[in-house]
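Here's a structure for you.
The other protein chains are all here in position, but one chain of the complex has been omitted.
Note that the chains take the letters A, B, C and D in the order they are written out, and that residue 1 is the start of every chain.
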C-alpha cells in the first residue's frame, strides 16, 4: 500500500456555468433589463468588497462556444458561503435568465512537501498561504477542466510509491515552469466532493497558451500514463462595467 | 466460486435531489409562497415526529453547486413509505418548484461478521441495531456517492476469497477509524435496487474532511484495485426554521 | 465458433416508465382530474379483461425514487398490441400527465434445453407454456433491469462452449432456487430489439429480497466473469382502485 | 497495414425518429388536426411518387416503446434531398408535433468483391444495382441499429488481413442466409458521416426473427470478437391510410 501525501488546504472553490436565456430576456422591458443589470452589478460589487478584504476571490467569464454563456469562479472560506452565493445569484432578477449548467465543487490544495524542494514543510511559508488563499489574476482568459489519476492494472497512480509520484510531479512542474508569466494555475482537490479527483483552473493573456501548456504536459509521464481528463471550458474575462454592453439588445 | 458474505439489513434509504424553480417561484404571490413554506414545514414536522419515535430518520441539505438545490435523505422501514414520501413532497405546493433530479434507492447493510472482530455475530448486538436503524447526525454537511467493486480480469472483487475480502475491508475500516469524531458514515447496499452496488453517506462538521477521508482511503488496496465511484454530491444541513429564509426573495 | 442455443419464445414485453407531471395536474379542475382517472381505470379494466382471457398480462407500479413515477409492464402476443397500448395510454387524458421515460422492449424466452435437466425438450411441456405466457404475480414489489454478457478477450460468453455455458447457467439457476417463494422472475430476450441482451423482471413481497438474490448471484461465475448490468428500477404494486388515492391532491 | 476493401455505394439514407407531442395535439381543434393529417398524407404521396419512379424509397414506422413514436426511413440519391425531406417535415403543420429525436445518416454500401463469390466484380451486376438502390419491402416490422468494428489490441478489425476479413464476413453471410424469406437487410456505411461505422436496417413479418437472427449472428466470430453495437429501435409499418386512425383522439 502506497503512502498518501499530506495536503495543505485553502479556500473552497465553486465553478458555476450558466446558459443565458436570451429569448426571455428580450421579452421584458428595457427598464426591467436595466434594473436587473444594476442589481447584479451591486452583487458583483459585494464580491469585490470580499476580495478587497482578502476574504475570497472571484471571476466572471464569457464562455466561448455553446457549453455555457457565463462561467463564474468563486473562492471562499467555507461551503456555506459557496452555497449562499449560488442562491443569491438565483434570487436576483438576472438569475431568472441565468439557467444553471455544469458546476464543480473543490478545495484549493497543495501537497505538504514541495516536490521541487525535498524535505521542506510548506505550511508556514507566506508564499504557500498566498497560494492557498489566492486572489485570482484578472487576465483575459480562463480555462477549467477536471481530471483524475488512473487506477488501472499496470498504471495505478495510487499504487506507486510516494517517491516515484513526487518525481513524476516534479517533472510535470518543470514543464509548467516554462510557462511562467504566460499561464497561471490553481489546483483544487475534489476527491469526495465532485465527479473527478482534481480541478485545474488556468489563466492566460492568450488562449493559445492553454493549448500549448496542456499539449506539452500531455507528454509528461505523469499525464501519458496516469491522467484522465474531463471536459474543458474556456472563457473571456468580463469586467463588471462590461455587463450592460454584453446584455444590451 | 467465492463465498458471498451474509449481510444484516436495516432501514431503506432514499436520497432525493431537487432543482428549485426560482423563476416560477418569483411569479406567485408572497402569500402563496408563505403558504407553500408553511405547508412544507408541517411536512417536515411529520418527518420529525417519525424520527422522535425512532421509526425513521431524515435530513434536508442545501446542495453546493448546480447538480441540485436540495438533497433530501430519508431512512424508513419500508419501500412503501419511501414512495409515499416522494409522492407527498410532489403533492405539496412547494413540490411544484422542486423539480425531481438524481435519486438513489438502497438499504442500510452491514456484513454479519465484523471484519474488526473475527467470529463475532453482529445480529443481536444493540450497537448493530443502532447502526441498522440510525438517527442521522444533524451535522453541518453531508456527502453522498454510489460505488461498485470491479469485476475485471485480474481485479475481480467477487472472485477473491472471503478471507482476503475481509482483510482488505478491515484495513479500509482502520483508515476510517482515524476520522472518528470528524466523519460519520452510513453504508447502504443497492445491488438489485439502483445503478451502483453500494451507497455511501458521509456526515462532517467540516467538508474538508470529506476530501481527506476519501483521498486517504483511495490508497487502501480495496479502493486502489477494486473500487469504481459514481458522482459525489455535497450539501449543507438545512434547519426546518431556516426554510423561509432560504426561499425568501 | 460456439453453438447458439435454441430458444423457445413467448409473449412480447414492454416495460414503460412515466414521470407524472404534478404541476400541470394541479392546474386542471377536480372534475377533469376525476374524469381522467375514471377513463384510465377503464383502460386498466380492459387490460384486466385481456389477462382474464389469458391473452396477456400487465402490472402497474409506483416507482421508488425519481427515475420515474410509474412503471407499466405489459405482456402481449404481438408487437402490434404493445405499440397500441402505448398509444392508447398517450391518447387518454391522464396520458397528458404521464411523460414518457425509459422503456424496454423484449420477448420472453427460455432455452430449449433445461440446464437443470439435460436432454429434455421444453417445447411441449405445459409448465413451459405457462412460463412463456405467464400471468404476472400481483406481488407487492417489482424490479426490472437489463443485462448483457461480455465479449471481452478472455471473458467472451459467446466463445465458450455450449456445455460450459449450460453448466454455468445451471449453477446460476441453483442460486435462484434458494429464493423460491420469495422471488419470482421473468427472463426476456432483447438482442435485436433493445439496448441490452436480456431483461430481468423480478417480483417479491419484500424488496430486500431483490438485493439478496442479485447480491448472491453476483458471486456466480456466470455473473462474476461474464455479466454487465444496466440500471435497476424498483416499484411498488398499484391496485387499480388505488389510482385515485395516488393521484388525489 | 491491412488493405481497405473497395466499396460500391448506392442511395443515401436517413433514419429519422420523432416523439409525438400528444398533449399539444389534443389542444388544437378537430379541423386543424384533420388539415394537418391531410397535408402530411399529401407529403407521403409525394414520397410514394418518388418511389414509383425508382428515385428513392421510404418507410414510416410506429415505434414500440418510448424511444420514439415514429421512425421514418428515407433512401435518396443525394444528401440535398435528405436535408430537404427533414425540413419539409418540419415545415408541415404535423411537424409541430413531431419532435425530432435520434437520427442516423449513412450511405448504402456493398464491398466490391462478393465474399460469397471470390474474384467476381459486383459493380455491373443488375442484382447489385437493385441492392444499391433498393425499394424497401413493406413488411410489417423494421429494426434499425448502428454498429462498429473493434480496434482493440488483439481484436483489431482494421489490422487483420483482407482475406481473413472476407472469410469472417462469408461465414456471417451464411448465418444470414438461413433467414432468407424471414428477414431482409440493408447495410449502410456511416464512417465519416455519423457516430458508428455501419447501420443495419432489418425487415421482418415477425419481430421475433429480429431477435433470432441477431442472437444467432452474435456467435459468428466476426461479431463475437469484433463487433460493438449501438441501440436498437423497432417499429411497426404504418400505411399512409392508417395515419388518421393512429392520430385520432
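Keep this in mind: a residue touches a chain if its C-beta (ideal position, glycine included) is under 8 Å from a C-beta of that chain, and two chains touch if they have at least 3 such contacts.
Since this is a predicted model, take the numbers as computed values, not measurements.
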| item | value |
| --- | --- |
| Chain not shown, its touching partners among those shown | A, D |
| Candidate in contact with the missing chain, chosen from A:33, A:58, A:76 or A:141 | A:141 |
| Given D:23, D:41, D:103 or D:166, the one touching the chain that is not displayed | D:103 |
| Chain A, residues in touch with the chain not shown (by the definition above) | 19-20, 22-23, 26, 62-67, 69, 140-141, 143, 145, 152, 154-155, 171, 202, 207-208, 210-216, 218-221, 223-225, 227, 231-232, 234-236, 246, 249 |
| Chain not shown, touching residues in chain D | 1-4, 7, 9, 12, 14, 16-17, 79-80, 82-83, 86-87, 90-91, 95-96, 100-105, 107, 109, 151, 153, 156, 158-159, 189-195 |
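Just so it is clear, only the chains that are shown with their structure count from here on.
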| item | value |
| --- | --- |
| Relative orientation of copies chain A and chain C, as a Cα rotation angle in degrees, nearest 5 | 145 |
| Copies chain A and chain B touch via same or different residues, half shared test | different |
| CA centroid of chain C to CA centroid of chain D, Å | 28 |
| Distance between chain centroids, defined by C-alpha means - chain A, chain D (Å) | 45 |
| Contact graph of the chains (line, ring, star, complete, other) | line |
| Those chain pairs that satisfy the touch definition | A-B, B-C, C-D |
